Structures are given as C-alpha cells and as structure tokens.
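Then we have subunit A:
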Amino acid sequence: MLSARDIHKSYASGGAQVSVLRGVSLEVARGEAVALTGESGSGKSTLLHILGCLDAADRGEITLADQRIDGLGEAARAELRRRRIGVVFQSLNLIPSLDVRQNLAFQARLAGRADAAWQADLAERLGLSEHLDRYPEELSGGQQQRVAIGRAIANRPALLLADEPTGNLDEETAERVLDLLLELARETGAAFLMVTHSARHAARMDRQLTLEQGRLA
Partner candidate 1 sequence: MNVKACLAALMLAGPASAQGFAGLGTEARDFAVPDPEAALRFPEDHFPHPDYRIEWWYLTANLEAPDGTRYGVQWTLFRSARSPGTAPGWEAEQLWMGHAALTSAEAHRVDERLGRGGTGQAGVERPFAAYIDDWAFASIAPEGADPFSAARLTARGDDFAYDLALRAEGPLVLQGQEGYSVKSPAGQASYYYSQPFYRVEGALSLPGGEVAVTGRAWLDREWSSQPLSENQTGWDWFSLHFADGAKLMGFGLRERDGGHFTSATWIAPDGRPTHYGDGALRLTPLETAEVAGREVPVRWRLELPARGLEVTTEPLNEQAWMGTLFPYWEGPVTVSGSHAGEGYLEMTGYGAE
Partner candidate 2 sequence: MTRAGLSALFAHWRRHPLQLAALLLGLALATALWSGVQAINAEARASYDRAAETLGQGALDRLVSDRGLGMAEFTELRRAGYRVTPLVEGRLEVGGRRLSIRGIDPLTAPPGLGTLAIAGDEEALDGLLSEAGLLLVAPETARALSGAEGLPPLRSSANIAQGEAVTDVVTAQRLLGVETLTALVLAPEQPFGLPPLREATEFAYVEGQSGGDLTRLTESFHLNLTAFGLLSFAVGLFIVQSAIGLAFEQRRQTFRTLRALGMPLARLIWLLAGELTGLALVAGTAGIALGYVIAAALLPGVAGTLRGLYGADVSGQLTFDPLWAVSALAIALAGAGLAGAQALWRVARMPLLAPAQPRAWAMASARTLKAQGALAGLLLLTSAGLALFGQGLVLAFACLAALLIGAALALPPLLIAALRALRPLARGPVTEWLLADARQQVPALSLALMALLLALSANIGVGTMVGSFRTTFTGWLDQRLAAELYLTARTPEEAREIRAFAAPQSDAILPIWSVETQIKGQPTQVFGVADHATYRENWPLLSAAPGVWDRLAAGEGLLINEQLWRREGLALGDPIRVTKGLSLPVAGVYSDYGNPAGQLMVGARTLDAAFPGRPRLRFALRLPPEEAPALAREIRDRFGLPAGNLVNQAEVKALSLRVFEQTFLVTGALNALTLGVAGFAILTSLLTLSTLRLPQLAPIWALGVRPQRLGALEVARTLLLAALTWVLAVPVGLALAWVLLAIVNVEAFGWRLPMRLFPADWLWLGLAALGAAALACLWPVIRLTRLPPNRLLRVFANER
C-alpha cells in the first residue's frame, strides 16, 4: 500500500544543513499497523510528515496505492491529504471554530465523500454521540483525540498516520484511544503508521520500525 525508498531530508538550521533523514526505506501493507519509534530528534515526525504529504522529501521515491507521490506540487499534495490520508497529531488536531459534528465530517466533506450513516456509526463507536454539538475547547483531551481519529477514519483513508496520538493522555485513556485506532484502521483496511515513544504501545502494533540518526535500524 505504502512504499518509501531512500528518503532523504535535511533542514537549514542556524546556517548549517542538518540531515534529518538519510535514506529511509519502508513498506506498510494494507491493513497493517506499524509502529515507528526512535529517540527524540531521530526524524520520526519528519518521516511521518513526508509520508503524509505534509512536507516534501529532498530525495527518494514514495508510492501510495500504486501512485508516485514524491515530487508532487503543493496542490497535488493537498489533494492527496484530503482524499487518501488521515492524520492524528498529538494535540491541536481540531478546528476550534467548528463543533464536533462539523469537525468529524470536515475532511470527508472536503474530499467530497461524506457518508452520514458511517459518520453516525463512528460517532457512536467513539462515544461522541452525546457531544456532537460541543466545541473542541469544551472536550477533554481524550475526547478531542477521539474526534481527530473519527475525522481521519470518516474519510476512509488509504493511509492513516498518527504522531504520538496518546502523548498528552493518561495511561488509561491512551489505551482506549489506541484500541480505537487499531480497530478502526484494521476495519477500514488502511495502512497505519504510528509514531510512538511507548514501547508498550509499539508492541501492540503488527511491526516495529526504529529510526536512529535518520536511518532505520
């Protein structure tokens, strides 16, 4: 489903070029859940952003569902984000001016494939049915993350990316959020890649990849 080959990325920082990714290659199959671990600064988030079309690689090939997605312009990348990719960040995922219902539907509607029944089902399963008219700032952290997951899944993405989705949550809530993520990713058959610090969470995934100084160990 997702295949990346020899990804390089460097940033200008304080006048010097810092190489963050130095030839990373990986594959994630449809329905597979892969954990991406590594120390701080190892390039986990950068890799995730590049795979999620949020940022562009300097070099390397990326194929998503048989489509080359490296070297695309911002417009094409934006379309891919809309249609094929779902992202869950650690925090501030939601659009503060929209209520839960609108947030949940937002990406699907952007992509032009809103499915009211599926969305209602998702809200039910995420335990959000009671909160549909609330605004993000009125929700707890766990609820916010569940809205973010719901929004990503509602779009039936080919690729589901999560960047420390439970980083700000307590252990119990984190477990339940992770359960939901895994369950929904499997159910929709999305290729699921999650950045995490937690070895326990990583262990629950199908496979673990570890980044060390810009390379996969």
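The set was built so that all candidates are chains of the complex that A comes from, given by their letters.
Rule of thumb we're sticking to: a residue touches a chain if its C-beta (ideal position, glycine included) is under 8 Å from a C-beta of that chain, and two chains touch if they have at least 3 such contacts; residues count from 1.
Every value quoted in this text rests on a predicted model; they were computed, and no experiment measured them.
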| item | value |
| --- | --- |
| Complex member in contact with subunit A (any copy), out of 1 or 2 | 2 |
| Of subunit A, residues touching candidate 2 in the complex | 11, 40-41, 44-45, 49, 54-56, 74-75, 78-83, 87, 89-98, 102, 105-107, 109-111, 151, 163-164, 167, 195 |
